[in-house]
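First, the structure itself, so that you have it in front of you.
A protein chain is absent from this complex, but the other protein chains hold their places.
Up next, subunit A:
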């Protein structure tokens, strides 16, 4: 197994938010002690509800935000501080695809200029080389030269997302973080964009972190999946294993909510109770108020993420940590 391109080690990020005019600031732990690794050419899907900290984790993985504690290492070196010179030059090696492509584009510039902007920023190539790179990038993402001359508002949502991908890939990055890249698109367009990402990744050997709340999309694109709940990873493994045989009760509820074409409708696990609120974390296992299997131990003690099998981890008191136990469940 090759060395990881990106590794997060026990990273924590806490925000403070204030309620009302005279309210006391409340600490909100968006990400709490998460460790992850991404190897070159691998796609890691991160699944979770809103408020689970998956976007914050994506931002820390890219170095856009520094963790409060823990460390992020990119290609063996520590992630430089945001805004520093070395951080800037690292931007060409790690790029981001956003949820809202219209918001991420400058509406006053033709999109071709914006696609070429990373080259200008990092001083790569001369004018002719840049124009050629822009043309290649447009073609690679399935856009025509005519699309390049248009303004962002003259393109459709899917085309805009292609523009964002073209811009992100023009510097030939090694890591791409996609933060909900398709959740604002129509289902038919979603498939096109996801397929484009899969093709590009296969072609270029990109490492990718794919953040989404949509399990079907994540299943399609990722080799490995990490499920997050209230800032913690509750389960991690290959996409195949996690989705076929979920161990954590939360993952089971997620998987049962996503229909599989061709399979018989299984027993659905319907989650009850409040959606998670990071400002008011339950004691013990954060999932216990909604967990159908919760015991007294879950209310009192926080489960740790334990290794079940090579590359397979879960955080739940109810899982017997033996391969036999897994099978029995």
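By definition in this document, contacts are C-beta pairs under 8 Å (C-beta built on N, C-alpha and C of every residue); 3 or more make two chains touch, one makes a residue touch a chain; residues count from 1.
Here is the rule we go by: contacts and distances are computed from a predicted model.
> Name the absent chain as its UniProt record does, using one of the following: "Ion-translocating oxidoreductase complex subunit C", "Outer membrane lipid asymmetry maintenance protein MlaD", "ABC transporter permease" or "Phosphoribosylformylglycinamidine synthase subunit PurS".
Looking only at the record, the undisplayed chain corresponds to "ABC transporter permease".
> Quick one: say which of A:13, A:167 or A:290 touches the chain that got left out.
The missing chain is touched by A:167.
> Looking at the full complex, which residue from A:28, A:47 or A:62 touches the chain that isn't shown here?
A:62
> Out of A:39, A:91, A:216 or A:299, which touches the unshown chain?
Counting the whole complex, the residue in contact with the absent chain is A:91.
> Footprint of the hidden chain on subunit A, which residues?
The missing chain touches subunit A at positions 62, 64, 88-92, 95-96, 98, 100, 103-109, 117-118, 121-122, 151, 153, 167.
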